[in-house]
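Structure below; questions to follow.
Here the complex is missing one protein chain, while the rest keep their positions.
Each chain carries a letter (A, B and C) given by its place in the written order, and its residues are counted from 1.
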Amino acid sequence: MNVTPAIVGNDPAPRLNRAAIAKRAARDLVDGSTVNLGIGIPALCADFLPNGVELLYHAENGILGFKELSAPGEGDPNLMDAGGKFPKLVPGMAFFDSVESFNLIRGGHIDVTVLGALQVSRNGDLANWMIPKRGIGSIGGAMDLAANAKRVVIAMEHTARGDITKIVNECTFPLTAPGCVDEIITDIAVIKIDRENGRMILRETAPGWSFADVQARTEVTLDTVGEVGLMA
Amino acid sequence: MNVTPAIVGNDPAPRLNRAAIAKRAARDLVDGSTVNLGIGIPALCADFLPNGVELLYHAENGILGFKELSAPGEGDPNLMDAGGKFPKLVPGMAFFDSVESFNLIRGGHIDVTVLGALQVSRNGDLANWMIPKRGIGSIGGAMDLAANAKRVVIAMEHTARGDITKIVNECTFPLTAPGCVDEIITDIAVIKIDRENGRMILRETAPGWSFADVQARTEVTLDTVGEVGLMA
Amino acid sequence: MRVKTQRSVSDIHRKDRTIWLAVPINKISNSFADAVADIPSGASIMIGGFGGAGGQPTRLMMALRELGVGDLTIIGNVAGISKTTGYGWPDHLYPIDQGMFFESGQATKIICSFPVPGTTNPLSEIEKAWREGNAQVDIVPQGTLIERIRAAGAGIPAFYTPTGVGTPVAEGKEHREFNGRTYLLEQALTADFALIRAQKADARGNLQYIGTSRAFNPAMATAAKVTIVEVDEIVEIGGIDPERVGTLSTYVNRIVQREAGDPLP
Partner (left out) sequence: MRVKTQRSVSDIHRKDRTIWLAVPINKISNSFADAVADIPSGASIMIGGFGGAGGQPTRLMMALRELGVGDLTIIGNVAGISKTTGYGWPDHLYPIDQGMFFESGQATKIICSFPVPGTTNPLSEIEKAWREGNAQVDIVPQGTLIERIRAAGAGIPAFYTPTGVGTPVAEGKEHREFNGRTYLLEQALTADFALIRAQKADARGNLQYIGTSRAFNPAMATAAKVTIVEVDEIVEIGGIDPERVGTLSTYVNRIVQREAGDPLP
């Protein structure tokens, strides 16, 4: 293990909360897309879709077209999502088995997946299923999604506890899939990955955060293309 | 091509008709089995099941549990069997797609298939999809069935037009599957194939037919084990 | 547009959305001609069903014939035998099958499992074209054909099957033993377009099939670059039981509804 702490000072401004990260990730989701949201921050995207955007949510356990969750105590165990929560029955849903569910994923039919990450490397390698020191982890559908979705977006906190950088030159954690990540949305920045050239391009920063502030918390040397925008 | 005509004289007695071949084949079908019947003589087996025997008929196009056909003019194009005929809707049927249908076949879940043949060899090779001189043929589900059903029974006329033997030392026609046939039921004999030892064992003859009569119309040298019975 | 554009019942719980789901509207074609209009010469085209009238996208096929493009590769199952044998068609109707593209000279190749009937009298259009050297015919065992199509949709580039070992279809293919049995390597089969048939579509593109009309349709829907579906009826979202969705809307690009009372099955 070779986790390099970034050189950091105090934060120049508050970081976005989990909901705000999800809201920024949700802004890029295109109406009508078939989307799989991972657990945690990614799942919150559903609460922040722009006006006029409706997505077809897919969950690995065999459901397409679910929307909000049932009220506490009213869930039906036979109508679950992949996070183990119970959505409501709504018109237009479809139920299917795990074979079909992973045909959809492996076959490249998922337009976007939003996932969490432990580490993302400069060429888009993703590690999100096991912390090495624990020695055991859970893959679930993450490897299939990361390797096969048309677009892989990471929504996560920019650093781990102790300001350990998660955006690294090379992942030191076991990979979920190599070269798969298209974009990273964090609590301080939006970073696009130019996989062909192994470059990370800073697109936006959180309010009050400069390029230098983000760079200080990022192991990978960041590029810019044109102006750096403001996350909103 | 090297089709050897058998040395024959006049028939010693009438050969069984197609219905009688089917009836004899039907006698060995075990209650509750999942069965796929090929077109022609095999399909007739369904009309001659012994008392108390009910089979689950499978057809490649995605149906299990059909029984008799609709009256002429009353068939539903959406309720077809693999022969292009229209069974009636009966309780207990199941409809499924071709993927599932061939999982059932390829996965070895068909208990018995009864098929027609152009040639069967002493070690159980089956040829039933193309006549070489035509140069084009139709495989359909025959290769999957022949290679993967738990038991493959051939129901056919013993010889081709001109008393050409169809039970041969080596098939000269393109194979459907090698070493797959368990038993042959013809209009003059019942022959079991001992594939491990490459032997054909004559089990029964049609009324009025002797071992020698059948042998004269069979390229393969036939064995017997115990008494040769009478087809009925 | 045959679909009503009023807000669907699925909108009841939505608060902040003003535009009704845009995607399903865009999937509906106004005519069979429109739905196939961009199919170019040289395209590979899966045609659904099993063979016979049930589950066959007959109106889409007729539109493709009308379009007139050529050098087509057709991928089907039982192919071109209904016209001369009546296979899978009710007695009183004149059968239509994939042979039409060989009769018209539009197709130069077919990949299928059952291209000719037992009899040669009269010759099927496919056998006729083949005999005249105008058509390549690739005969694939049916289970291998459907699994290859399924594999294309499922992201499986290749798989091993026991079917075909020791037969002419094994020629030139990799053989490999697993647990003492020999298998063939078979590769995924995709296409530019899939023309399929279902009983119902909802406005989003979920499809419901009936009876034995499933056959090759659901797998083909997943395997082609563009999937075009002919349905008897388009219903509102919610008009298909979620337990009965046979093809997910994600796979469907275009939907065309038949005329009510169309006499063709």
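As a working rule, a contact is a pair of C-beta atoms (placed from the backbone, for glycine too) under 8 Å apart; a residue touches a chain by one contact, two chains touch by 3 or more.
Since this is a predicted model, take the numbers as computed values, not measurements.
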### Query
Looking at the whole complex, which visible chains does the left-out chain touch?
A, B, C
#### Entry: Contact with the hidden chain (one of A:Pro12, A:Pro178 or A:Gly198)
A:Pro178
### Task
Provide the residue numbers of chain C that touch the chain removed from this figure.
147, 151, 154-162, 178-179, 181, 183, 187, 209-211, 242-244
### Task
Kindly note down the residues of chain A that lie in touch with the hidden chain.
59-63, 72-73, 75-82, 84, 86, 95-99, 101-102, 105-106, 125, 134, 136-144, 147-148, 174-179
### Where the unshown chain meets chain B, residue by residue
31-32, 34, 49, 51-54, 56, 58, 64-65, 67-68, 88-96, 100, 102-109, 148
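The rule is simple: only the chains that are shown with their structure count from here on.
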### Task
Please compute the C-alpha centroid of chain B, do the same for chain C, then give the distance between them in whole Å.
31
### Query
Taking each residue of chain C in turn, which ones touch at least two of the other chains?
150
